[in-house]
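This is the structure I have questions about; it appears just below.
Omission of a single protein chain aside, the complex is shown with its protein chains in their original locations.
Chain nomenclature is as follows: A, B and C, assigned in order of appearance, with residue numbering initiated at 1 for each chain independently.
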Amino acid sequence: MDFILSVPAIVVGLFAAAVLAYLLTKANKILGALITVLGSGAALAAMLMLKGDINSVQSLGALGFKLTDYGWFFSVLMLLIFFSVSFFNLYWMKKIIHPAAYNFLYLVALAGTVGAFTAKDFIGLFIFWETIVWASMFIIPFGKSRNASVVYYAFSAFGSLSMLFGILYLYSKTGSFDIQYVLEQASMNTTYALVAFITIGIAGLVKIGVFPFHLWLPKAHGNAPDTFSPILSGGLVKAGGFAAFLAVIVMPSYKVFASNALFLGRELAMPVPNYILVFLGAVSIVVGTLMAIKSEDFKKLIAYSSVANGGYIIIGIAIADSLSVGGAFMHMFAHALASAAAFLSAAAVVHRTGTTKMSELGGLIHRMPLTYLVYLIAIISMAGIPPMSGFISKWMLFQSMIGKGMVFTAAAAFFGSIGSFLYVFRPLSAVFLGQLSPKHESVKEAPFLMQVPMIGLSLLTLLFGVFPNIVLRFISDILKTAGLDGLTLNGLVISGTNGQLNPSLVSLIFGIGFFIALIIFIIHPKSRKVDLMDTYTASEFIYTPELLHYSYAFYAPFERLYENAPSTEKWYAALIKKIEEAGQLVSYTFFNNKPRIIVFWMVCAVIALLWGGSL
Amino acid sequence: MIQYFSIVLMLVGIYGLLSQRNVIKLIAALNIFEIGLNLFIVSIGFVKDGLVPILTSNNESSAMLYVDPLPHALVLTSIVIGVGVTALALALAKKMHDKYGTYDMDEMGGK
Amino acid sequence: MNTSFIILLIAVPLGAAFLSVLVKKLGKYFLGAAIGFNLAASGILAYDYVSPVIYEIGGFKPPYGISLVLDEYSLLGILLLNVVFALIAIMACKYIKKYEVVLSVALAALNGVILTGDLFNLFVFMEISAIAAYILTTMNKNIKYTFNYLVLGTLGSGLLLFGIAVIYNMFGSLNIMDIQNRMAIISYPVAGALVLPLALIFTGLSVEAKLLPFSGWARGVLKDSNSLVGTLIVSAFSAAVLLAFGRLIDSLFVMSDSLLIVFTVVTVGTLILAEIAAFSKKNLREILLFSSIAQSGLVVALFLQGLKSAALLVLINNVISKMILFTLAAKIGEDNGTDKLEDLKGVFLKNKVLGFGFTAAAMSLIGLPLFFGFIAKANVLVSLFEANNIWLPMVILIVSVIEGAYVVRMLTTLWNTGEEGELAKAEDAKQYKLTNKVRLTIIITIAAIAIVAAGILPLLQMNDWFNFDILSFLTDGLGGV
Partner (left out) sequence: MITGILTGFGILLFAFVWQTSLDGINRKIVGRFQKRIGPKWYQQFRDIFKALSKTGVTHGWVFDFGVMMALGGIMATVMFLPVVGYSAFPGMDNFFIFVYLLAVGMLGMAMSSVGSGNPLAGIGVMRALTQMVGYEVPFMIVILGIIFGHNTSSLSELAAIQQASGIMTWNLVKMPIGTVVAYISLLGMLGKKPFETFIAPAEIASGPMVEYGGKQLGMLMIMHEFATFIEVTLFVTLFLGGATTLFGFIAKYFVVYILASLISNALARFKIDQVIKFYYKVPITLAIVQALMVVFLGWGV
């Protein structure tokens, strides 16, 4: 195979495009943004064409690339998200402080993503992984918060350095960086396997934003530039799923630790490490859901929902049977599309109104109906309601959890699932429905080029909700190469451990139901159109639309129930405070510029050295 | 014996550094420390019953016991350096006095 | 190869210093000539280098005479030192006036520190370089801090001399190699007897190498220093002292286990505490000086573990990136009257080229991939793991998170305007100043490009880039040209 169409070529090409975008943006901002569209589009096309070359190995200098099937899956997903979002870049050039750097880093992050998913060696994986981190670390502060970037970096660095530790430890033991070989070797030795599991697992957990590492998601996603939040939430977060998949399934830890299982001999027998992952996933679902319900900011809300959804993904991977892992993959796919679409609709709203505070918005459905529909489809998918793709994955995950009899995990998942109705409905109600504020009277629908990716993502969500087997067949192949059983797919039907699902049929029946309702609606007398303000107000006269808009502290009665719950945010804040205090202490103790005090420390140190040295 | 004495001198110098806040006294303490150090170095060259390590017509045999001459050479260098540092320190002290009007480190303020 | 270049590296700057004293007006040119000569000479030495050379001063055979040792280690040292020194002098040449003599002496002494093979000679060069540093720091206009530095420095070098004297008393020699040979043939357990002198030497060197708790002078001296003094101390001086430290540890430090543990505690403690202190600071130069202290701790810790190559990579990375960072931090401080981070939001909007240089250096400092720092970090960790050391990598990585956090805070703040919760806007950066100096821009750009190139090329060229020996690379890669 020639170099022109290969993974290294895509990576190098994206780096080159990044430089080109930088230079062109200096000349013309729109032109530079166009390069991000073309670059990511071309990379997506190239990656799709490479489907036949799965398992091919290539190298670029000392960096090896191997296109595994799961790597291809992730790469295509990422490229799709990057490509969709890149259309928005065209409209954001004026709003971003460093447009040239933005375009450059956008493509560098993309190159890093493709590189990380297709790396043959661990060290290559790490290099690209960190490249993503620093590229996004520079983009995030272009938005609303500088601190968010620091938080993002600190968490990411914790994860990736943990991975680096594992990689190098295993290198020193096995003498290789090759992912396949190292994991094979690791799986034969419990200690190595444990190190690999913990270190790579932590990297995955941090990236995907699972409790207790979830804090960076709301910070970074909520404050990043509006065009980059969908990338983070829809795209980069899923790299955590990739790492977790490597640690749990590819290694495979669930076999290595099979003898250390809880509840041996039962359906729910599962290795202890996997249980820990499941537990963390369950906690994230609950925490993410509760925090999302509480959020007043549109983007922060979706970010917390990503925490909850990350929980599902981790649980799916940790349960480690084919249905659950397949469900996790499907969930990553569905959630990537849905959360990208949701963030894009948020971006469209910001583009037109300039705010993400839900209490300042309202009634936008009458001005931006398409954006509303995109958001509606996205949340239907996120809440796991048919006929969208999110339903399929949740169904698979529930099947698996119930099949295993995991009562508490399932309880958390059910809570998250029902809770998601609450939080996804809130922006719908507060931003799009309700009263239209007079200051948004003249708001227009999002421009055409922004509509294109939004509609595209929505259609994909719908398509894979109705015909999920298109994706599931490929996922099934991934599972088979990873040593699990494939999924039981039969025509349009998916079979679980205790039931079958025919999403197409569900969609069809829903369509029929809707059609009947439509007929009932049409044959009956036409309604009279009245203004939004013409509502029942118990005979009071209210002329201010804002006052008639119920949006602030939407779930106040529910929030009150857990307002005093312990908060990881506070815990982290306290930790940082303590570190800073310790630093000040060091500074004042040893660096106070008083010779006698420092001489005193010196004398103490010399005595300590002599005493300790002569022990 | 002289070695213990020199170490005591060094400790006196360090005590001075620990207890004094007057710039001039600090410089003096440094000097005491250096003197102790130099004495120590000289003392390690000492050989009991050794002769002056100079070849003269009186002691032509190289088998005779000599005092080690090297430490003396070292100490010369060390003293020179010490003098240089002391001079610099005194110059600094003068400048500090010009600026703050005091020799007391604690009264000079600042962080 | 002309071995006389070795002594000339010291002699020429020293001569320039004398001439500058005589003809004050021409001081600038003498200094320039000395720097130029040293650059050229170290280049020639590197080019011609075949195998280690011992240069005997005055023809006295070691151990009787003073000898200078040019091996891969000191070759690397003089290359690094002279290049860095030259770059700093060019970048900060407006401060040089009146200090030509001191700078020439410092150059000579620092070269001596790296090259010398004699313990007492090392003390002399250290002391001379320290005196030069004291005088340079008077430029900060805060004599109190200089005096503090002087007291501590003198005490430290006194302890160093004390240790050297004890060593001489024990082995009857001052030549490092000779002592090494004698240690090998002594019948009693050397490690136990060496505790006192080693502890003293360690303390003495630690003062100049800025290890905690011996480095109380560093904050006062560096926090308001200009781009000449501060940069010289954090990069050139630091490099020379650490190299000398490394050489002594490598050749003299026969340590008992407990002594090794105590030394390691001090160095690793320095790494951790200084990074924490840097994290708590809000001023650019303060952050950088604490980071520099921490890196020194790491370098010495690695030397103590016997990982010379890894330590050298960290050292090189630290010296080059600190040179860029401190120069720019001092410049920002000078142009804007403050180096407080929160008063400098978006300052790089005024001069993006310098901003890029700063960014590349900072990212190399924290060891992000595609920058040289990553190569260094990977080497450190790989060699530690290969030495079956697990806890030190853990410490290094955890500390890296803290380090990363404050560096990223620095970068994001300096690049972006706007309060928290507001969009970053380019208009808000109007009040800042960051003047453009051609020399500065060129050097920073070249250094930044070098950092990036040294971060990317090994990935593409060397299959074992995570495990390469910088010293043999120097002979094979450069000497063998």
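Throughout what follows, contacts are C-beta pairs under 8 Å (C-beta built on N, C-alpha and C of every residue); 3 or more make two chains touch, one makes a residue touch a chain.
What you are looking at is a predicted structure, and each value in this text was computed from that prediction instead of being measured.
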{"item": "For the chain not depicted, the shown chains it touches", "value": "A"}
{"item": "Residue of A:Phe515, A:Trp571 or A:Tyr588 in touch with the missing chain, whole complex considered", "value": "A:Phe515"}
{"item": "Candidates A:Tyr254, A:Trp395 or A:Phe464 - the one touching the absent chain", "value": "A:Trp395"}
{"item": "Given A:Met163, A:Leu501 or A:Ile598, the one touching the chain that is not displayed", "value": "A:Leu501"}
{"item": "Given A:Ile385, A:Leu463 or A:Ile597, the one touching the chain that is not displayed", "value": "A:Ile385"}
{"item": "Missing-partner contacts on chain A, residue numbers", "value": "266-268, 363, 365-366, 369, 372, 376, 380, 383-386, 391, 394-395, 398-399, 401-403, 405, 407-408, 410-411, 414-415, 418-419, 421-422, 425, 428-429, 433-435, 496-502, 505-506, 509-510, 512-518, 520-521, 524-538, 545, 548-551, 554-555, 557-558, 560-561"}
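Going forward, only the chains that are shown with their structure count from here on.
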{"item": "Chain A-chain C separation of Cα centroids, rounded to whole Å", "value": "42"}
{"item": "Computed distance of Cα centres, chain C from chain B, in Å", "value": "29"}
{"item": "Multi-partner residues of chain B (each touching 2 or more other chains)", "value": "14, 17, 26, 105, 110"}
{"item": "Shared-contact residues (touching 2 or more other chains) in chain C", "value": "144, 147, 151, 155"}
{"item": "For the chain A and chain C complex, residues of the former touching the latter", "value": "60-63, 95-98, 123, 126-128, 130-131, 133-134, 137-138, 140-147, 149-150, 153-154, 157-158, 161-162, 164-165, 168-169, 171-172, 223, 579-584, 586-587, 589-595, 597-599, 601-602, 604-606, 608-610, 612-615"}
{"item": "Residue ranges of chain B in contact with chain C within the complex", "value": "10, 14, 17, 23, 26, 30, 33-34, 37, 40-41, 44, 68, 70-71, 74, 77-78, 81, 84-85, 88-89, 92-93, 95-96, 99-100, 105, 108, 110"}
{"item": "Footprint of chain B on chain C - complex, ascending", "value": "120, 124, 127-128, 131, 134-135, 138, 142-144, 146-147, 150-151, 154-155, 158, 161-162, 165, 168-169, 172, 174"}
